[in-house]
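To keep things clear, I will list the structure first and then write my remarks on it.
Of the protein chains in this complex, one is absent; all others appear in place.
So, subunit A:
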Amino acid sequence: MQSKRKLKAAHIVEALQSEPVDIHSLRKLSISPGGLLSRKLRCQVWPHLLDVTDTHLKCPKNVRMHPECRQVQLDVNRSGGRFPSTMPKEEVDILQEQLTDLILSVLCTHSELNYYQGYHDICVTFLLVCGKQLSFPLVERLSTYHLRDFMVRSMDSTADILNYLIPILEKSNPELVKYIEKSEVGTLFALSWLITWYSYVVPKQEDIERLYDFFLSCHPLMPVYFAAQIVLDNADNIMDGECEMARVYQVLLQTARKTDLPLETLISKAADFYIQFPPSSLSVTAIDYYKDGLAMSTFCDYALVAQHELPDAVLRRRGLYSSDRTESSVNTRPSNADSTHWSAAKTAAVAVGGAVGAAAIAGAVNLLEWAPHLLGYL
């Protein structure tokens, strides 16, 4: 086990040191079991995943004059539970001050972004992993891409994104979807999962960080694919009892809070699902969503500009996504450790849809050329 870790760490360092940085390998390694392994490596790799080159972005001045300052402080003051219980109070105080400045710096830099309760939870993760200096450019980038839809004035687009959950669940467990619909529970139970990238619910900080490796390497909708896997994993529990809104809501709320969340399995399944059922394959609502000019479509635009086509469109043209074939593969394909590794490669390939920056996209063509071999077993 230890030697496997060492080997993986060596691969990560190798990818970092190559000229230019081997972003595809970094994405793959971030997705595959264990993710980026340590905070030290995360600090080095996350900037690449976000395509941040200027790590010394200057913070704006007088950030505490921002109109949201009061709300931010309200939330920061209550973030104590996110810091290690062993951390001395003085240190927590310092970090909380930095947290307030970090959040307000992003808000001051981007007047179009609206703060939401839960945003601070994401910022805590960055602060703990990367420190205040590096966190600013990273969070700034993350906010204008992955989180952008959550930060528009209205929460309607966030609710729309949550609705992707149902068609994803449908692909794998239509019976569960019927049950959930009958209970009228809706999808809002997953709101806090999505907009905090699970830092509000997943109890262990190291798990949260590992998840961020994954999400940072993928399309902004990946957290929804991940939510679907949590729900699917608990299907028996959900359907065991009265089909009644409050009960189902309570069970669903608890599913992500389990201390024994099978994280790696869920990650690899979410990645598999993304490959088999990319967002554009999901539903009419999904298609409508692409037109909205929000973050999801921006991501696609990036890919489109670079290669005139969405990666999943390429794959579909090659007959890899024809729905009848994929449907059967869901049921039959085992999800063993081997396939996890290969899925990581594929997801990184398709993750170009969510990739920021020309470097990543230019190289993606190669990956796509290469991906069909991997997809052979589909």
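We take it that contacts are C-beta pairs under 8 Å (C-beta built on N, C-alpha and C of every residue); 3 or more make two chains touch, one makes a residue touch a chain; residues count from 1.
As a convention for this text, contacts and distances are computed from a predicted model.
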Ask   = What protein name does the UniProt record of the undisplayed chain give, "Cytoplasmic tRNA 2-thiolation protein 1", "Ras-related protein Rab-43", "RBR-type E3 ubiquitin transferase" or "Cyclin-K"?
value = "Ras-related protein Rab-43"
Query = If the hidden chain were put back, which of A:Tyr200, A:Tyr225 or A:Phe273 would touch it?
reply = A:Tyr200
Ask   = Which one, A:Ser25, A:Ser38, A:Thr109 or A:Ser192, makes contact with the chain that was left out?
value = A:Ser192
Query = Which subunit A residues would touch the chain omitted from the figure, given the whole complex?
reply = 71, 74-75, 77-82, 114, 116-118, 120-121, 153-156, 158-159, 183-186, 188-189, 191-192, 195-196, 200, 242-247, 249-250, 253
